[in-house]
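Removed from the display is one protein chain of the complex; every other protein chain stays in position.
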Amino acid sequence: MIFLLILSFTISAKDTPDDAGGSITINVYNIPEGTEQIELYRLTKGDTLFEEVGLIPIFKGELDDATVTDGVLYLYKATALTPDTVYVAEIKEFASSSPEWFNKSRTSVLLFIALFWVVILVYIQLAKKNPEGLFIRKLPPLEAMDEAVGRATEMGKPVLYVPGIEYITDAGTLASITILAKVGRKVAEYETRIINPHFDPIVMTTAQETLKNAFSEAGRPDAFNKDDVFYLTSEQFGFAAGVDGIMLRERPGAIFLQGYFYAESLILAETGYSIGAIQIAGTNATTQLPFFVAACDYVLLGEEMFAASAYISKEPRLLGSIKGSDLAKSVLLVLIGVGVIFGTFAAIKNVAGNPVYMEIFDRILEFLARTAE
Amino acid sequence: MLQIISVWIAGGLTLCIFSFLYGDNPVYKFAEHLYVGFSAAYWLIYVWHFTIKQMVINPIVAREPGAWMLIIPLFFGVLMLSRWLPERYSWISRWSIAFVVGIGAGIIAIGQTQGLLLPQLRATILPLATGNWMTNVNNFLVIIGTVSTLTYFYFSRRETGLMSKFSRLGIGFIMIALGAAFGYTIMARISLLIGRIIFLFGDWFHIIKPL
Amino acid sequence: MKKRVPLLITFITGFIIIVSFFVPHRPFGQLETETLIWYAIIFAFTLVIGVDSLVRLHIKHIRKRKKGWWYSIVFFAGFFYCLTIGIISLIQTPNIFQPGTVFFYGYETILIPLQATMFALLAFFVASASYRAFRARNIEATLLLIAAVIVMIGRVPAGYKLWPKLPVIANWIFDVLQIGAMRGILIGVALGAVAMSLRLILGIERTYLS
Partner (left out) sequence: MNEGKKDLSDWITTINREIIYTIIGLAVIIPILLGIKEKVQISPAVKSAYESIESLNSTDVILISIDYDPASMPELQPMLKAILRHAFGKEIKVIMMVFWPLGLPIGTEGLEEVAGEFGKVYGEDYINLGYRPGDRAVMIDMGREIRNFFRTDVNDVLLDTYPMMRDIHNYNDIALIVGLEAGRWGEYWIQYVGSRYKQRIILGVTGVMAAETYPYLHSGQIEGLIGGLKGAAEYETLIGRPGFGLTGMAAQSWAHIAIIVFIIIGNIGYFMTRRKERRFRIEGRKE
């Protein structure tokens, strides 16, 4: 059967959903072939003349009229201009705008954030009560850290600790500060020297405090040399050249590259490799991971850095976060598993000619995350 | 004439930086410090032109409605400068840092959830019976890659049995991904060198046609 | 005052941002807009602080006649040169970033070659690093190596001449094989970041205040 359908140019207007009011969304359908321009006009209830609102973009067929007043009734009319004809479409009923209290299209985001945060808070409370009760797997790079400091001591060489070039608000920098405390304690125990150059003055101050405490905890507060923790420069390549110089002059036995790095990661890791130091790297910068993996002996990959800092410090806030993240991952895995099975089932049905399940499947996906059409 | 001088200065500075290949030397150091100084002042000009002038002074001069509210960010901004004061007062700058940190934390939580976690979860839920075997295989590889990598990043359990196998598989996928990234990065770095070489031989020496 | 007030400020601003994301109704939606503009203005002041640290460092070097202190004079030469041409251009024209101004001239002759060449150096370092560090030490390292080599050769015209299927394989690695792992890494880092933003907003994480 062949239907010859002549779809006519139509228009609809409704309150823009999920907004603060003052806007009506106008859609036009079946835009005639060859349309060059679509003009939109509006009639306020009680008035007699249509006023021009503007042009409706043809690629979208949609326009938000943001010049309306909440509660006032409007009538809309659109004209599509082709080289030879003018098509006109008009809505039948008056439309008006109103504000909303909750953005429904963001329900899934609210659910995720709320659940995730509650879980973390619960775990932080649990960890406060019993810090040993939450297990975190030991990571090989962490075990290697003590060994690296030990070997540097045996060789009579210092330890170099580079905390990355991000600011104190970066999650990687914060994790790096915790790891610095652990390395600092070992350095103090073994009575060796730690060199700690910095890119950012605020991170430097924090690192100084951290190392001072670490040396005190190890019972050797006098061995801490404040001048070994210093501000180098806040320029990327200046910093890289500076640290390079330190590596070549001081010949450290162990190098820690822990934090957020950019392009300089390669220069640092390569120079460290060439002087034969044990290198233990860690970064949450995914783009720089490959160099570290190639040129360093041990690497904390992305999230492993956060887990490492929780493992070291045994601080409830960190342990709770890692536990919460793990639970979130389990939930994601379950969702993926169930989703894939259902999706596959729906796809089989769809191929067999029953699209109902596929529609449900698509709707679930659309609820999870909306994408541009 | 000006054009020629400028190309010669640019060419000379290019060579100064390239001299770093033969080790850190005074010529490189000179160029590096020139760069750092120049770009620091550049930032200041930027902040003046785009933020202070266009976002603060202009609205106030034009007496736009609501311009008086700009007192709030200016207040916090000036507090930031208290870092210049002696240590007894410099803690005030924390107030403005706290402001920046608070907003940063808020938008990160939203952005990462709405922009990364949920869409990436959605994109991993892929049907395995699409009618096209190639798509099915590819979908399977994406799913198994994601699942095994997430297993690798699971920290609160000992890795035993099936989990350790999955985790091993995960590290395999991770290595392929990092290798691919490394390959692309090498490409990127070479491109940057090509850019400079074309400048040297094109714009400066005119041996090849400049673009 | 030293700790409480900043913690309160962080809490309030973080809270406003999150609530206004879900509540479009007045005043929340508008509040978000305002707060974001303020954020941009305060952010500009942090840039000033960054420049300030550098200037101080170099003044210190010159005062103490540290080794290589004359480089710090070069720093100030660059600094004041840029500042001067910037101010001259600001007086002369409304858009100092347009080609043709003195400021643009300085940018073109000094900034572009210096910055671009510094990054071009990486081409040499990456070659040397690949040669030294890229060893098939174990299965993991071998996978890394093979993927890198396929991508390197498959992504350039030479790969196609060698074997027309190579570009297809290289594209497939990007479009399919590496997606899962990259996604896993990104998800892990994102979960860490969302967890940290909660700790920051509730004042559980205070390291930045030390």
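Worth pointing out:
The first chain written gets the first letter, and so on, giving A, B and C; residue counts start at 1 in each chain.
By our rule, contacts are C-beta pairs under 8 Å (C-beta built on N, C-alpha and C of every residue); 3 or more make two chains touch, one makes a residue touch a chain.
It should be emphasised that the depicted structure is a prediction, and the values quoted were computed from it without experimental measurement.
Taking every chain of the complex into account, the omitted one touches A, B, C. Considering B:27, B:55, B:144 or B:169, the position touching the chain not shown turns out to be B:55 (whole complex). In the complete complex, the hidden chain is touched by one of B:5, B:137 or B:208, namely B:208. On the side of chain B, the interface with the absent chain consists of residues 21-22, 39, 42-43, 46-47, 50-51, 53-55, 58-59, 103, 107, 111-112, 114-116, 119-120, 122-123, 142, 177, 180-181, 184-198, 201, 207-208, 211, using the contact rule stated above.
In the full complex, chain A contacts the hidden chain through residues 37, 54-55, 57-60, 62-64, 66, 263, 286-287, 369-373.
Where chain C meets the missing chain, the touching residues are 32-33, 36-37, 39-41, 43-44, 47, 94-95, 97-99, 104, 107-108, 111-112, 115-116, 118-119, 123-124, 126-128, 130-132, 134-137, 145, 149, 152-153, 155-158, 160, 167, 171, 174-175, 178-179, 182-183, 186.
Keep this in mind: only the chains that are shown with their structure count from here on.
Pairwise, the chains sharing the most contacting C-beta pairs are B-C. Averaged Cα coordinates give chain B a centre that lies 3 Å from the centre of chain C. Here the spacing of chain A and chain B, counted between their Cα centres, is 13 Å. Between chain A and chain C the centroid-to-centroid distance comes to 15 Å (mean Cα coordinates, whole Å). Residues of chain B found to touch two or more other chains are 20, 32, 35-36, 39, 100-101, 104, 109-110, 113, 117, 121, 124, 143, 146-147, 150, 153, 174-175, 178-179, 181-182, 185. Of all residues in chain A, those that touch two or more other chains are 106, 109, 113, 169, 233, 235, 237, 286, 289-291, 293-294, 301-303, 329, 332. Contact residues of chain A toward chain C in the complex are 18-21, 99-103, 106, 109-110, 113, 116-117, 120-121, 124, 168-169, 171, 174, 177, 201-202, 205-206, 209, 231, 233-235, 237, 263, 266-267, 269-270, 273-274, 284, 286, 289-291, 293-295, 301-303, 306, 317, 321, 324-325, 328-329, 332. The part of chain C that touches chain B in the complex is made up of residues 2, 5-7, 9-18, 21, 34-52, 54-55, 58, 68, 71-72, 74-83, 86-87, 90, 96, 103, 105-127, 130, 139-141, 143-152, 155-156, 173-188, 190-191, 193-194, 196-198, 200-201, 208-209. For chain C in complex with chain A, the touching residues are 18, 21-26, 29-30, 50, 53-54, 57, 118-119, 122, 125-126, 128-130, 132-134, 141, 144, 148, 182, 185-189, 191-196, 198-200, 202, 204-205, 207-208, 210.
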